[in-house]
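What you see is the complex with one protein chain gone and the rest in place.
And now, subunit A:
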Amino acid sequence: MCYIATGLAPYYAYLQASSSCLPPSAQEYPILGLNLLRLLVQNRIAEFHTELELLSPCALDNPCIQHAVELEQSFMEGAYHLVLSARQSVPDATYTYFMDLLAKTVRDEIAGCSEKAYDCLSINARQMFSSDQELLEYVREEHLEWEIKDGFVIFQKVKDSVPCKEIPPLQLFTQTLSYAREMDPIV
């Protein structure tokens, strides 16, 4: 699974090309799927897609691979509930480990999104935590800037405040000077 890290990728590509040496393993797709999942958990989406391109169309129809692909899609869309509920439909028992890790990634994502999207949110509304206690712990550890008041989490507006109305003088100077410098040889 970690062949990417060990730089053996050319070797595996070669093996794939000359399939006569070794019969395809029955574990091939589950393991490829696990690898995809691993990349997803670590939020390495670019590598996820690079790996995906290597798979043949028939591999994409395999349930193990499809599972990971669908997860990525929902993850990118922001349909986090689908991601979380996919835990029940894992194609292989080994996948649950990564699904648990994924839940953590999703929780961080949701936290990041809520921070931007809501002004405030009642504590009961957070489905990601089994108890209020857990939520409070999470807030204390990860997001100290959140304020908790009367059963609501109030997100400090980390968002950019009123757009700056001033003209940035220094930037304009340098820009105008560079135009002048470029125009000089032309004229």
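Convention: contacts are C-beta pairs under 8 Å (C-beta built on N, C-alpha and C of every residue); 3 or more make two chains touch, one makes a residue touch a chain; residues count from 1.
Operating definition for what follows: contacts and distances are computed from a predicted model.
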{"item": "\"Cytoplasmic tRNA 2-thiolation protein 2\", \"PCI domain-containing protein\", \"Acyl carrier protein\" or \"serine C-palmitoyltransferase\" - which is the UniProt name of the missing chain", "value": "\"PCI domain-containing protein\""}
{"item": "Sole contact to the chain not displayed, among A:31, A:82 or A:154", "value": "A:82"}
{"item": "Among A:42, A:89 or A:175, residue touching the chain not depicted", "value": "A:175"}
{"item": "Among A:31, A:121, A:135 or A:148, the residue in touch with the chain that has been omitted", "value": "A:121"}
{"item": "Positions on subunit A where the hidden chain makes contact", "value": "4, 9-10, 13, 17, 45-47, 49-50, 52-54, 57, 69, 73, 76-82, 85, 109-110, 112-119, 121-122, 125, 163-165, 167-168, 172, 175, 179, 182, 186"}
